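Structure record follows, encoded as structure tokens.
With one protein chain removed, the remaining protein chains of the complex are shown where they sit.
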Amino acid sequence: MIVRPKLHWLRMLFVWRGSVLPIIMPQLIATTAFAVVITMLHGAILSWKVSLNFVPFSLIGITLAIFLGFRNSTAYARYWEARTLLGTILVGSRNLTAQAISLGNDPQAAKTLAYRLCAFAHAVKHQLRGSDPQADLQHFLSAEEVQQVRTARYPASKALVLTNQWIGENLRSGNLQAPTVPALEQSLAHLGMSLGGCERIASTPIPFTYSVIIHRSIYLYCFWLPFGLQDAIGYMTPVIVCIIAYTFFALEALGAQLEDPFGTEANDLALSAIAFTVEASVLELLDEAPRTVQPELKDFVLP
Amino acid sequence: MIVRPKLHWLRMLFVWRGSVLPIIMPQLIATTAFAVVITMLHGAILSWKVSLNFVPFSLIGITLAIFLGFRNSTAYARYWEARTLLGTILVGSRNLTAQAISLGNDPQAAKTLAYRLCAFAHAVKHQLRGSDPQADLQHFLSAEEVQQVRTARYPASKALVLTNQWIGENLRSGNLQAPTVPALEQSLAHLGMSLGGCERIASTPIPFTYSVIIHRSIYLYCFWLPFGLQDAIGYMTPVIVCIIAYTFFALEALGAQLEDPFGTEANDLALSAIAFTVEASVLELLDEAPRTVQPELKDFVLP
Amino acid sequence: MIVRPKLHWLRMLFVWRGSVLPIIMPQLIATTAFAVVITMLHGAILSWKVSLNFVPFSLIGITLAIFLGFRNSTAYARYWEARTLLGTILVGSRNLTAQAISLGNDPQAAKTLAYRLCAFAHAVKHQLRGSDPQADLQHFLSAEEVQQVRTARYPASKALVLTNQWIGENLRSGNLQAPTVPALEQSLAHLGMSLGGCERIASTPIPFTYSVIIHRSIYLYCFWLPFGLQDAIGYMTPVIVCIIAYTFFALEALGAQLEDPFGTEANDLALSAIAFTVEASVLELLDEAPRTVQPELKDFVLP
Amino acid sequence: MIVRPKLHWLRMLFVWRGSVLPIIMPQLIATTAFAVVITMLHGAILSWKVSLNFVPFSLIGITLAIFLGFRNSTAYARYWEARTLLGTILVGSRNLTAQAISLGNDPQAAKTLAYRLCAFAHAVKHQLRGSDPQADLQHFLSAEEVQQVRTARYPASKALVLTNQWIGENLRSGNLQAPTVPALEQSLAHLGMSLGGCERIASTPIPFTYSVIIHRSIYLYCFWLPFGLQDAIGYMTPVIVCIIAYTFFALEALGAQLEDPFGTEANDLALSAIAFTVEASVLELLDEAPRTVQPELKDFVLP
Partner (left out) sequence: MIVRPKLHWLRMLFVWRGSVLPIIMPQLIATTAFAVVITMLHGAILSWKVSLNFVPFSLIGITLAIFLGFRNSTAYARYWEARTLLGTILVGSRNLTAQAISLGNDPQAAKTLAYRLCAFAHAVKHQLRGSDPQADLQHFLSAEEVQQVRTARYPASKALVLTNQWIGENLRSGNLQAPTVPALEQSLAHLGMSLGGCERIASTPIPFTYSVIIHRSIYLYCFWLPFGLQDAIGYMTPVIVCIIAYTFFALEALGAQLEDPFGTEANDLALSAIAFTVEASVLELLDEAPRTVQPELKDFVLP
């Protein structure tokens, strides 16, 4: 996730970091170069004038606009839902820890639960990013538990079961009274829902066919555009084609980044920072310091 | 559901799998051929010039755009709601199994519940796709129970009752304490809501009249379009008509696929994969291996 | 609700059932006839030429588009919320019945609850449609209870209280344990919310002033349109006016139907079918057959 | 809230009640008169011709359209959320009354709760409208309680505490069993959320700056429009300006009414009718008649 202080409006026009310009550079240059060639040939291919004007482009433009708008809202909605689900992991972990501290009689037992919740948060991060949770988990679980979680098909789900087992054990040991169990299970259910929601977003992309239709429409549009503008604005054609193509390509590229928000691209969610926040917040309730290293901002990007 | 690795922007322009081109080919060829004929006749029918230009098309275009945009958002919303409901089945099944393991005293009893939840997930899949659940259910239920579920009017609902009965039996047998029952019932309620939601989406299409109005407007638009473009862009008319028709037809076809997300078309939800995930995830909590065969990607389509 | 198998794209252009054409025919003919007259007079009234062209129509068009799009999304949102609420009645009824079967000790008591839930579903249908519930209720309630429900100001609410009383009676008789009551009350609360939501939609139309502004704008637009198109497209004016008017009028008419989804028009919700589904599904859990007659598809319309 | 039977399409064009025409008359006349003057001067001020055509207006139009569309959706969303919250008060009150009747042993106690709920509904109405609740409350509360509620800073919240106290008293008196209390508290929580939601909508307008930007853009647009249309459509300019201005002004005025849905304007919510419905519905569960007078439709407006 990109975190930058507010920029002056002039400075923001020329910012490079956080822009998608580097990603769309090849297409943008190709499109503009093509427009330059067409402009120099006065819209004719092999002395065969292509009879286009702006009319078809204003007709197509609206449909393209709908497509892109839809694509962007959907991609952002996925991004924000993912963020909300991760936020719920923080909320549920804090809540469960506070309940263990206040409703149970044994402060030591609450600590065990808190560590398991920290492990769960890190397991979610590693499962979504496909990385190895070993290093983070060993701060909070026994070697055997770490092994169980690591080798599971669904590691985060395995980690979450440990917290559920904590409730069962403490119910049987008398540390928790049965009537208070539904309250703890409620918090736990939120954690399970958050995990399931993240897995859903990670495993279900926006229907591939959408991306294909949008992609094709944009490139067909930008390919024919120079012919359409040639007669109306002459040598300014490449400038305008470049601006329009920039807007379309940039929107499409950003949509593709946000659509899959758990990756490690600049605009993806700061999964490491969120997992650390869960850990720090939960451990603070026990008056303990965090055990893993706080992720740091590098080039304005929080990992 | 189509699952593809990210494609290069050039490669994506010419992809065939996952495109709706095969489906809309006939209409697209017919429309383009008609445009070619009209262009060759210079927009005249029987030497009777049709007096149209681009003006009416820009007026209609916006309304069409609204229609299509609305249709697409609605179809996608149904698709995503269906996916979310199926995801809730995974969440609720995991949660219930974990509760049975940790809150009950008898590990064997938890297994029975887990098997019933696997059966429920497969029953949902078969009910939504109208297929026979026998083969999948027999891995998890007794022959008699399989028969009960198969012959029921609402098989998945029948399968879900078995899990509710598990709670009743274990409450009476003393395996569960009464005050913890609301926690398990809460998870069960999520399963019931998910099933009901899927049945609702499956049984209630987008109002048929919407499809009719949109369909008619698109085809009327594409039919008259060659007459309107003829004077402005001459022999380029068929090219532009083809591009515009492609965008409209493709959007409409994709909307019709997404609207009914439980089918077996390429863009439909991967019901088999989801049911297998529920099974694998629930059985993993018991440290057991999945019993049915994992659905595999074929031609980039997950069934 | 209209239920039709998928139609071929050519066949769909000429479908009559499920189209709103019959409803908007008078306006459409009037508007087109007016356009024919104006075209024959060459846009002049009493040899006084009305100086209009397409410019104002493209300016107004966008605002109209917003209006109509907003109207449609809102009407559809009401339709879908209503469908979801009715679906929740199915979910809650099934859930409550399953809970009564599994958590209670007395199977006969569960039957009583199931019958009351069937009565509730039918009472909702009749209250929303303003019809007499007598015929349906007598299958499930005693004559005295039927009378109580029928004569109540809010019959469905009265029917729902019967299920709440069932919980109270079975709690006192010892058939239910007190700690499980919150689970049943949770399901019951969903039923109450669904009923309240349906009553809300039925009693609160989209603000009347919206309908007035949209209606006026559409008709003013279609009235002046022939003058604006006359100079540009000559004798094709009536054709285009007819197409544009069709789209606008059809959208408005469909919006008005969906806005009030509990009626008996072709595009309204299939309340009878839904009530029957609740009954059939709940009784199936008791291994009983449905008692009322299943509503049948007539002319592709499910009542 | 305006409640009218469906009108014939011709009749609806000329309806006066429920239209915002009376409110926007002054601006509309001023704008049209200005357009008439400009048309008579042929777009020149002091023989200085203002060089405008339709181009800038089509450029600005889209942005204005976005603004207005956003404003309207937001205002309607507030309206509908408010209606839903008030509907939840009905649902929660009914549910709580039914629970008191069925879960408690003392029918007389249930009556007390029902009266307090009626008082709460009326207190909400009076708090949101800033009127004196005395007359309505005295039907349901003792003089001392009425005084407490009336003089409170947040009267409805004070009235709601009375129902919470009822639960406490009946728990201590043994009328309610402790394990059933969470079910009643759940219903009560819905009432509290509804009240808080209404207070939130009432105290937080749409950001004032939005209204300012939209207002200015609309008036700037309508001020310059006659100059832009003058050359294109001549003496029809005032007619078109009047139609466009009507649409814009009407939309803005309606948005302003819906945005603050608790007032007493024609399009505001029927708070009195809703409060009466709560009372009538809750008392019907006790087989009692309503105690306040049912609000009546006057000039198609329900107060």
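For reference, chains read A, B, C and D in written order, and residue numbers begin at 1 within each chain.
The definition used in the following text is that a residue touches a chain if its C-beta (ideal position, glycine included) is under 8 Å from a C-beta of that chain, and two chains touch if they have at least 3 such contacts.
Because the structure is predicted, anything quoted here is derived from the model rather than measured.
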Residue of A:L117, A:L220, A:L251 or A:L271 in touch with the missing chain, whole complex considered: A:L251
Residue in contact with the excluded chain [from D:L13, D:V36, D:V50 or D:A232]: D:V50
Selected residue (touches chain absent from view) among A:L28, A:L52 or A:L68: A:L68
Of A:A30, A:A183 or A:L297, the one touching the omitted chain in the full complex: A:A183
Of A:Y79, A:F208 or A:F262, the one touching the omitted chain in the full complex: A:Y79
Residues of chain D (touch criterion as defined above) contacting the omitted chain: 27, 50-53, 55-56, 58-60, 62-67, 69-70, 74, 152-154, 157-158, 160-161, 164-169, 171-172, 178-179, 181-182, 185-186, 188-189, 192-193, 195-197, 199-200, 204-205, 207-213, 215-217, 219-220, 224, 256
Residues of chain A in contact with the chain not shown: 1-4, 6, 9, 12-13, 15, 18-20, 54, 57-58, 61-62, 64-65, 68-69, 72-73, 76, 79, 83-84, 87-88, 90-91, 94-95, 98-99, 101-105, 177-180, 182-183, 186-187, 229, 232-236, 239-240, 243-244, 246-248, 250-251, 254, 257-258, 266-267, 269, 280-281, 284-285, 300
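Throughout what follows, only the chains that are shown with their structure count from here on.
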Averaged-CA centre spacing for the pair chain C and chain A, given as whole angstrom: 38
Inter-centroid spacing, chain B versus chain A (mean Cα positions, whole Å): 23
Numbers and ranges of chain B residues touching at least 2 other chains: 58, 62, 64-65, 69, 178-179, 182, 186
